[in-house]
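What you see is the complex with one protein chain gone and the rest in place.
Labels A and B are assigned to the chains in the order they are written; within every chain, residues are numbered from 1.
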Amino acid sequence: MKKYVLKRILYMIPVLLGVAFLVFTILSLTPGDPGSIILGITAKPEDIAALNAQFGYDKPFLVRFFTYIGNIIFHFDLGISYSSRQPVINDIIARFPNTFLLAVFSMIVSAVIGVSLGILSAIRQYSVLDHICVVVALVFASIPGFWLGLMLLLLFSLKLGWLPSFGAASLKHFILPTITISLTSAAGLLRLTRASMLETVRQEYIRTAKAKGAPERRVIWKHALRNALIPVITTMGTSFGASLGGAIIAETVFAMPGMGTLLTNAIRQKDVPVVMGATLFLAVLFSVVVLVVDILYAFIDPRIKAKYQNGGRSRE
Amino acid sequence: MNKRKLRRMVQVKEFWRRFTKNKTAVLGLSIMIFILLIVIFADVIVPYSKCIEQAGAERLQGPGPKHFFGTDEYGRDLFARVIHGSRFSLFIGVATSLMALVFGSLIGASAGYFGGMIDNAIMRVVDVFMCVPPILLSLAVVAALGTNLRNLIIAMTISCIPGNVRLIRSVVLTVAEQDYVEAARSYGTGNGRIILRYVLPNAMGPIIVNTTMMISDMILSAAGLSFIGMGIQPPAPEWGALLSNAQTYLFSAPYMLLFPGLFIIITSLAFNLVGDGLTDALDPKLKD
Partner (left out) sequence: MTELCPHGGKGKRHRKEQAWKTMEDRKQKLLDIEHLSIIYKTDLETVYAVNDISLSLEKGQTLGLVGETGAGKTTTALAVMGLLPERTARVTRGKILLDGEDVCGMTEKELLRLRGEKASMIFQDPMTALNPVLTVGSQIGEALYLHNAQELSREQIEKKVEETLEMVGIPKERKNEYPYQFSGGMRQRVVIAIALVCNPGLLIADEPTTALDVTIQAQILSMICDLQRKYGTSVIMITHDLGVVAETCDMVGIMYAGEIVEYGTLEDIFTGKEHHPYTKGLFGSIPNLWEESDRLHPIEGLMPDPTLQPEGCRFAPRCTECGEICRSKKPPLREKDGHQIRCHFHGGGDSLSAEDRKEESHE
């Protein structure tokens, strides 16, 4: 098991370098150089060139990339923002907790709602509850999160005045955005859990357990659940990614100072270092979460450990 | 040859029978056709000029007999804008999904079928792409290329390809392991023929289902990106952009939110319903 964890962590290193390269390459396609973006095209060419040199923009692509990576690793430095001329990392550190909290809250809420209702729905297949769950989940899976957010805002902030409509000053501010994000992703989790549970209870080993004389509840909790949750847990990582994405959009709806608003503002201002830093930061965060989920997964499914001992390495 | 055609026909008929037995799937298909008709006959329903016609006197009017869905801050008719917006949403949804499918299939199928080094190389690159959440990847691409329809489609396609590669690779791997493929190989069928005749038709089911669901997803994502101003830009009447606009008048004109939102939901729901119906019809054993 230790070997597995270690191997997975080591594998992260090239993947993260790859991610950095990917993000760096995509954003290098941005037209324009820092000098002309900051000073405008009307500025003197010497000034532009000087500023470009200051940002290291005169060097070849690969040199720039490795300098960037080097700065991140050795100085924890993500570059200087074009617009504020402050280190990008400061902006990120100021904004990141909001987004992270929002994504984690949504993740927990959606997992609790989605998984529990999914199980309930599956073990009471064809019941009224099941039908309601299926229909509601399908509808919620088709609702754009931000629209739901706007509706909630309209109802709870503007009409009822129960909850604040913008900002991130207190935990109260997180309630509406969390509901916004988690309802839609809970719908997906519910559908997945239900399908997986239904698939599992049809397995032969469930019949073996029944043939032993295990009562229904024991069959479900002891035999079916762990197996049914395996595919659900594998998607938890991805669903954290979805929560992050949801958070980016929800921040716009609820005017929350977070990574999402940071990113969109930076994109509007063509502030490449901020976009790059923020994207990379979120991607690394996401990868770490996926890694943790994968390791958790190995604890649940003994076969993964075995696969590992035989030298398999892929995640599928 | 004829016999094979006949068998296919019987299969299709049987599939259709199972699909149409599922009422919700039929409902989804009907909605889908309805939306498609709107897309095709948008100009007949209401001329495009209505979308851009500004009428200062009729600003921010609620739904009524003259403007079914009300008007926006420039007095433009929201009904016309929503109807013509369907073209954007559906086009983006279908185009990105199909493109992601084509590229995903090519890459995923070669990874799954050839295996070895090729597979390894492709999958490691996919691992890298999968580390960036799709919306973030789209945002990065949009940031680099600029915001317009073409770039939005490119950005969303790129963010979708890795997932497709994985899915199609695993489907191909499952099919390629089947005994009938082994059998075909044993009597000397070539690679190309095996892929076309055996692997693809049998891998079709899950791929079609996935694509249907993906269209729904893409419609939602496109709306989301447009909503935060990173997709289609106003004054184009894309649904997400309409909602982005509506946010400003949340308090004074909440009806502006209602109709574009409902259309997004209905369209996305239609694709999800059809996707579910296809899943059940293709795999009857999942239903007791």
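The criterion applied here is as follows: a residue touches a chain if its C-beta (ideal position, glycine included) is under 8 Å from a C-beta of that chain, and two chains touch if they have at least 3 such contacts.
In this text the structure is predicted, and so the values were computed from the model without any measurement.
Q: With the missing chain put back, one of A:K7, A:H75, A:K172 or A:R226 would touch it. Which one?
A: Of all options in A:K7, A:H75, A:K172 or A:R226, contact with the hidden chain holds for A:R226.
Q: Check the options A:R8, A:K59 or A:K210 and report the residue that touches the missing chain.
A: Going through A:R8, A:K59 or A:K210 one by one, A:K210 is the residue touching the chain not shown.
Q: If you put the missing chain back, which residues of subunit A would it touch?
A: Within subunit A, the residues touching the omitted chain are 126, 203-205, 207-216, 218, 222-223, 226-227, 230, 300-303, 306.
Note that only the chains that are shown with their structure count from here on.
Q: Go ahead and note the Å separation of the Cα centroids belonging to subunit A and subunit B.
A: 21
Q: Under the stated contact criterion, what part of subunit A meets subunit B in this complex?
A: Touch residues, subunit A against subunit B: 14-16, 18-19, 21-23, 26-31, 138-139, 141-147, 150-151, 153-154, 158, 198-199, 241-242, 244-245, 248-249, 252-253, 260, 263-264, 266-268, 272, 275, 279, 282-284, 286-287, 290, 314-316.
Q: Can you name the residues of subunit B that touch subunit A in the complex?
A: Residues 123-125, 127-136, 139-146, 166, 170, 216, 220, 223-224, 227-230, 240, 243, 246-247, 250-251, 254, 257, 261, 264-266, 268-269, 272-273, 276, 286 of subunit B touch subunit A in their complex.
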